[in-house]
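Below, a portion of the complex is reproduced, with chain positions unchanged.
Labels A, B and C are assigned to the chains in the order they are written; within every chain, residues are numbered from 1.
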Amino acid sequence: MSQTIVPPRPVAVPVDAPVRSTMPTTMRALVKHHAGPELKFVSDRPVPTPGPRDVLIRVKKAGICGTDRHIWEWDAWAAGRIPVGIVTGHEFVGVIEQVGSAVTKYQPGQRVSAEGHISPMVGYNARTGNAHIARDMVILGVDRDGVFADYVSVPEDNVWPVHPSIPDKVAAVLDPLGNAVHTVMSAGVSAKTVLVTGVGIIGLMAVTVAKAAGASRIYAVDIDPKRLALAKKLGAVEAYSAKDAGWVEAIRKETRGDGPDVLLEMSGAPSAIDAGFSALRFGGTAALLGIPSRPYPFDLTSHIVFKGATVLGINGRRMFETWYQMEELLLSGRLELDEIITHEIPLEDFAKGFRLMQTGEGIKVVLNVS
Amino acid sequence: MSQTIVPPRPVAVPVDAPVRSTMPTTMRALVKHHAGPELKFVSDRPVPTPGPRDVLIRVKKAGICGTDRHIWEWDAWAAGRIPVGIVTGHEFVGVIEQVGSAVTKYQPGQRVSAEGHISPMVGYNARTGNAHIARDMVILGVDRDGVFADYVSVPEDNVWPVHPSIPDKVAAVLDPLGNAVHTVMSAGVSAKTVLVTGVGIIGLMAVTVAKAAGASRIYAVDIDPKRLALAKKLGAVEAYSAKDAGWVEAIRKETRGDGPDVLLEMSGAPSAIDAGFSALRFGGTAALLGIPSRPYPFDLTSHIVFKGATVLGINGRRMFETWYQMEELLLSGRLELDEIITHEIPLEDFAKGFRLMQTGEGIKVVLNVS
Amino acid sequence: MSQTIVPPRPVAVPVDAPVRSTMPTTMRALVKHHAGPELKFVSDRPVPTPGPRDVLIRVKKAGICGTDRHIWEWDAWAAGRIPVGIVTGHEFVGVIEQVGSAVTKYQPGQRVSAEGHISPMVGYNARTGNAHIARDMVILGVDRDGVFADYVSVPEDNVWPVHPSIPDKVAAVLDPLGNAVHTVMSAGVSAKTVLVTGVGIIGLMAVTVAKAAGASRIYAVDIDPKRLALAKKLGAVEAYSAKDAGWVEAIRKETRGDGPDVLLEMSGAPSAIDAGFSALRFGGTAALLGIPSRPYPFDLTSHIVFKGATVLGINGRRMFETWYQMEELLLSGRLELDEIITHEIPLEDFAKGFRLMQTGEGIKVVLNVS
């Protein structure tokens, strides 16, 4: 017969028991208080009211992202994008406090994180598993109130329940870890040689993710000797200083004379991008997460066309394929994040947190909110 | 810099103007009135009340599916699955009449169809673009009230706005056309030779879809000479009777001695499945939509393992990648559906509609509801 | 049991009967006779002697490629690459005249073309189905004697037997047609909207190939009104002048406001590349065949990273997947090449052939050799 009989349905998974609490009306928050540098700590910000399809989350821990640093420093990008007055921050873990009237999937008491790309969920990408690049996206802590606060309200569709075995400290940085996982998994590294150009926060995460995801041999390039040393510790077989001219040749020699199968570009630096493409083998794959601050003379002919390269632009992380992959990688026990998450400090010490990032003393800094 | 600056947002697309109407409280419907054959026409069914995230749609046209015929005939499958009392039917086009209080994407007056697989949208498949095979799925007109009625209520997430250039008659059968499109697009037919085993409703659709999607040469096999003749008209270069023993050899000869690149299995008949796999070239792809009514001795060793075959199980249609593909194929002007949609009859003549299907006189029969 | 029993073997396909001939010792040829413009016609070039694994082919027809025009005009690239004294040309069809002592697959009398990328077949790409981008490649008519001559010797591994139903005129241009097919098939166009930027020879071929391969709607952009008119004739639903600023917006409007799913870049012009990427939808695929003559300021951030684009560098054509795809597309009867192959002229009139290309009066010009 033709396919006119429908398959049986698997059984639902039970949700955790609900937990209710008495809610305050105001809260602590880090606010972009003026069109200039730094953030202001306030303690009388009204607690947000969730809409019918939103959940209100009590924030436990929140990571400081490079984006937050741009907002802190009020550079040209921040000045052109950020509405003065918003609460910043978008990396976090917390506990659901309230759910909107039309929410069906979650209950108070669940420990969750959330995807910070908030989409009206209309149009091609939103409806085909690519909501991370959907139209009319707004971003938590960038375009609307974020997570450097006691409470944040996000749409139900953005919530991610955190696996019990993942500690809060790690759950607070699933957003940037997701950038690394999306880059690595898009490129496909299983049984391949991998070059990571730029081992800042996400580049370092990419090293441990690539190793856990089955890369055979990983090479790292950067200008910072401390980060290079850490990259080796996390699994790179070699770590080269970008200042040594010979590194492209050295990597090629290691990889059958062909060059690495995969380039994970995490620096955004034109010189690193160009050298990375030069190193890449003919027919290889480059996944680009780093963003050059402006257009620069790029050799499409040699780097992409003649090379027969596959180049993947990586934006955010897939909703929610990347999150599932990330959970699996964490459950494998093979991700090493302890030396990447260098500091946990109280929310009130936020100024110190930004300073740690600016000096390079800290890599990933997490704010303890509650 | 690292990826800490977020991309600009594209602009929203405006929604059609709302249209309000005075609603009746009862409606006409075809109801599975008892645990036995046939359906009962009633005119006093209460109009459904949409929940906060549902839309209420006034049905214009509805297609009769093979599933509906199983329900009509009350076979073993139907007796085991269908709750007595429900309104049946799941293929349709209509106009939104009301929207629930938490609906944000649609407005009354929009012409829409809807995906009939209704998911709570939790779990891996639902959250990764594969809601069509998600857990806890219920099906419109099978597990809950369907579309053989003046009104139907469906979740906002299931609604599909119909492109203005697609006529109602075609919009009413997007569901089965989607089965054909999902099968063809999963297999990938561009510049490939394709064998379709079984040219019933969906098999015939698969012929015209495969041609529009770029199959180089299509071969059809069936036992019904009328359907085979129609398959040739729709684009098959050859149509073989399954009763002629030599057809596998004939197709192989046409295809470099290798056999076709792709098998689209639409019959569910063991003999056709086996012959189709025998014909398939080493390393080819088989997409299986037809369902054998019970397990039978299948030669996994020859048909899949040694052949190095890729076999794809096709269930429903992807939400909503298949729907976008279908819209594009319809906009290309290359799909020929006129001779597949053989009859349009008033809702009240439903008994005739089922008879047309049972005798084979009709292929796809559409009920005009309003 | 485990997989320790091996599969049965299919039967061999018989080869055409051999045809022997008495061979001359000299032949006609177009030679790059000096380090300057034009080619010289000679009639006393020694006929090449095939090595043990080579076949000697009597050339019937040969196409003039843009590369040949660079060699004719002796531009900077040609001056840096072409060894003075070689016979040029690499697109052709002919008949096997002799086979080397260790040749096992072909016999004299077979009508064949050949892939012009000649590889020692060592190393990763050569051994994994990607010989088209393998190391140590040399190119027929560029690095060693080519096909603008009565005879050419090529390795057995490069020979492509031409299907009997493909006329000589078409068989002579399988090389550039293969560029178009490789570009289209790499991008994947089935049920997708496609933008072709640049409709020169290969761009025009890409339009008819994309249509045959199942693209739903094709848009073409160029500066030449005659080529744009031909693009529409070959299947583009719209053809825009690159000089009209509004074309990006116009295409986006046609494609749900998203932009086309696929960009086939065939111009190598920075302005067209940039506009093409601007038009491409978020998450779309760009296949780049055109080559900018030098690096230029390219916006990796907007065009690739934020867009979540997949970018494919296209070099030559796959050996021999593209050739099989091309044969299938030709057998489908859907490729329209008659208005692309504008001229067939005798070998001796080669100067006229190059003039036809330079003036734009001709598109693809074929030399009749024997």
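The criterion applied here is as follows: a contact is a pair of C-beta atoms (placed from the backbone, for glycine too) under 8 Å apart; a residue touches a chain by one contact, two chains touch by 3 or more.
These numbers were taken from a predicted model, which means no experiment stands behind them.
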Copy count of the single sequence across the entire complex, 3 present: 4
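Going forward, only the chains that are shown with their structure count from here on.
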Cα-centroid distance, subunit A relative to subunit C, in whole angstrom: 42
Distance from the mean Cα position of subunit B to that of subunit A, given in whole angstrom: 38
Where subunit B touches two or more other chains, by residue: 3, 7, 10-11, 13
Contacting residues of subunit A [partner subunit C, same complex]: 123-125, 130, 132-135, 256-258, 273, 281-283, 288-293, 295-301, 303-315
For the subunit B and subunit C complex, residues of the former touching the latter: 3, 7-8, 10-11, 13, 181, 185, 188-193, 212-217, 256-257, 282, 302, 305-307, 325, 328-329, 331-332
Residues of subunit A defined as touching subunit B within the complex: 1-7, 9-13, 52-53, 65-67, 69-70, 77, 81, 100-102, 104-105, 120-124, 127-130, 135-139, 142, 179, 198, 200-203, 266-268, 289-291, 293, 314-315, 318-321, 323-324
